[in-house]
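Below is a structure I'd like to ask you about.
The complex is shown incomplete by one protein chain, all other protein chains being positioned as in the whole.
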Amino acid sequence: MKKRLVSLLTVAAMTATMFAACGNTDTASTDASAGDGAKAGETATAEGGAVELPEDTGKTLNIQVWNEEFKSRVTDHYPGYEEVDATHGKIGDVDVVWTITPNENNAYQNHLDEQLTNQESASADDKVDIFLVEADYALKYVDTPYAMKLSDLGITDADLADQYTYTQDIVKDSEGNIKGSSWQACSAGLIYNREAAKEIIGSDDPADVQAAVADWDKYNETAEKAAEAGYTMCSVNDTYRVYSNNVSSKWVGDDGKVVIDKNIDKWIDDSKKLVDSKAEDTDDLWSDDWAKGKTSKGKVFCYFGPAWFFNFCLDAEKDGTIAHDGGWGFCEGPQSYFWGGTWMCAAAGTDNPNLVKELILTMTTDKAVLKEIATADSDCVNSKSVLADLAGSDEGNIALLGGQNPYEELAKGADKIVLDKLSAYDQGCNEELQKAMKNYFEGNATKDEALDMFKKAIKEKYPNVTTD
Amino acid sequence: MAANTNDIAGQTSKGASVHARRLLSYLVLIIVTFLCLFWFYVLFINATRSHSELSAGFTPIPSTHFIDNWISLKNGTQPVFTGMLNSLFIAVATAALATYFSTMTAYAIHAYEFKAKKAMFTFILMVMMIPTQVTALGFLQLIGKIGLDNNAAALIVPAIASPAVFFYMKQYMDSTLPLSLIEAARIDGSGEFRTFNQIVVPLMKPAIAVQAIFSFVTSWNNYFTPALVLHDDAKKTLPILIAQLRSADFLKFDMGQVYMMIAFSIFPVILVYLIVSRQIVGGVTLGGVKG
Partner (left out) sequence: MNKKSKVVRYNKWGYIFLIPFVVAYLVFQMVPLVSTVYNSFFENYRAGLMQIGPNYIGFENFKTIITNGDLPTYLQNTLIMWILGFIPQILLSLLLGAWFTDPSLRLKCQTFFKTVIYLPNLIMASAFAMLFFTLFADSGPVNSILMQIGVLSHAYKFMSHVWSVRSLVATMNCLMWFGNTTILLMAGMMGIDPSLYEAAQVDGATSTQIFYKITLPLLKPILIYVMITSLIGGLQMFDVPQVLTNGTGDPMRSSMTLIMYLNKHLFSKNYGLGGALSVFMFIITGILSLIVFKFTGKEDKDGR
């Protein structure tokens, strides 16, 4: 334990010049480590015993991810991380191994399932230490013994106090234990085309636009106006998330039955109407057709998206896009919702608990690191105080939004999100419902036929779920 | 398309002059050639375009990002070169095993008289009818049990039993491999195994070339089974890596890179094909020299 502590301190010292503000983490961790460090030497085996962490014995820190986002965050912002090559790094004398499995065809989860269920028999160097999950399927992992309670790692509620509660709701198991932590609070809103707003609403001021889309009735009215002006509002798949984040029942209840919430049903009916009047289209997200709105030629009124959407989806660096000319605006939209975000979970059986704890604390609670992430990567970070800072300063002004500062809206949105109706089946249900309803919107099926198709697909995906 | 070809066949049946028929055939061949080569052109164009250009839709004019795409692919997390070596190794091994052992099996049925012969032939034909995916689940369980999970051998060794290749070899032998030749070899004192290796295999070269390229390409482009079997980045084949690239997150998602990778992975197959194609196109003729 002592040795570990020393190495951590040297690491901190080495990088202290760069991260003068890291004192927060360092003191916190030193306190915690020193506290149990005294005992840990003798009772190294006490896994799970309150905050007594056994000494780190692993030479390798295995991190399971589906893309490079977290890796680049760690590379750029974690003090003491040295990159070796694209999938390897070093923290002190521990080798960090990134296993990247793509999401496509469920490959990431299939792989993670195998890894976690074989965790016990895996050799020390192969044991998963940290794995990342997304909101849509977080419960599938969080509500199992394969993910450690953060409290077992010695992470206290006080450590997490500055985070938005919705980000904790997502990783709460059925007994209410928090089992993951995120550096992102991806509350999102409506990103509108200012030019189109002037034409349709008569103003591009965020407050006026917000008034025109304040709830779904107003939104639908505006959409009809947009259609008359030759615009489409967006794709039905853009609005889906907004509706589905505001449901009043779980997709799959305790009785194992699929329930179509009334807000989802409203999405179906609203969308059908708008598609029929050509106010919305049915493009799949990320498709060529969906991307057409990035230029003014595409005649699209808005996209729905969080902070990361600004930089990565609007092609500001490319001539001729709306973003290039700073032509977008941002408002809260009809209902508050979030999109995206990545949660870190500690895998039960990790042989590097202290390092895992360190990583989680530094990456998701250290204000200095989070501030850096927010400014360097334009990520919407999971810290109330950092967001408040940004909202009140020019640092938060974004060029492609015509200089608008969206952080106040983003923070407001993040506060309002309530996610107490999550189930482990959300990912499959959301995907399959959108796919099935596309048939209804495009006139290839009646609503009932499309719903039957949805139920069929759900039963194929989750054989243990009933639909009638 | 169906109606089209019918018309053409109908026209020829009216006994047009050789001249007109030749013109027609050139016309059709040129259209066909265009349809065949067009895709390579599109791939090339797309590989020269950046992600944002690609998301703006297709244009037939090349752009300037060829090198950028190549560099970002080369420096990305995808082990493209290892992937290519893996693909190459698996495809070559598969093609070699499939053709060699199918020839051997076909030879066994062709040249020898034994009780189970007819039953065996029918049996193999029946085997051919089982779609590979049908047994995919059982196959996965099996390789898990015998420790071949995440091992390229699980993709290579099964190629020894390739009923379709066998079937082709058998048909080919029926028309080109006279038993008298084997008799003669025996009289010269050649052992059976040696006869097979030194006389039969060389005679079968054209058929082997055809089936080798078919097996090579099938294996090179196979995604279904390798994706289920291989898990380590260091062992993955190109189609899996392409799928990974396509499912990258929004931060790294770059269609320019995807197309570059596809172009990159097609290039060696074209090369291999062009090298062997003389064999195939010529070999097909050779098959006819039988009297």
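Worth pointing out:
Per-chain numbering from 1; labels A and B assigned in written order.
What we mean here is this: a residue touches a chain if its C-beta (ideal position, glycine included) is under 8 Å from a C-beta of that chain, and two chains touch if they have at least 3 such contacts.
As the structure is a computational prediction, the values presented were derived from the model and not from experiment.
Of A:156, A:174, A:287 or A:393, it is A:287 that touches the chain left out of the display. Contact with the chain not shown here comes from a single listed residue; of B:64, B:175 or B:198, that residue is B:175.
The chain omitted from view is touched by exactly one of A:57, A:174, A:385 or A:444, namely A:444. Contacts to the hidden chain, counted on subunit A, fall at residues 105-106, 113, 116-117, 140-141, 144, 146, 282-284, 287-289, 292, 424, 435, 438-439, 442, 444-445, 449-450, 453, 456-457, 460-464.
One chain of the complex is left out; on subunit B, the residues touching it are 1-2, 4-6, 8-9, 12-13, 15, 18, 21-22, 25-26, 28-29, 32-33, 35-37, 39-40, 42-43, 46, 57-60, 101-102, 104-105, 107-109, 111-114, 116-118, 120-122, 124, 126-139, 141-142, 157-161, 164, 166-168, 171-172, 174-176, 178-180, 183, 186, 192-193, 196, 210, 214, 217, 221, 223-224, 239, 242-243, 258, 262, 265-266, 269-270, 273-274, 277-278, 280-281, 284-285, 287-288, 290-291.
By our rule, only the chains that are shown with their structure count from here on.
Work out the mean CA point of subunit A and of subunit B, and you get 42 Å between them.
Subunit B meets subunit A in the complex at residues 50, 52-53, 55-57, 75-77, 227, 231, 233, 243-253. Residues of subunit A touching subunit B in their complex: 66-69, 72, 86-87, 99-105, 107, 111, 114, 286, 288, 291-292, 294-295, 308, 312-313, 315, 317-318, 321.
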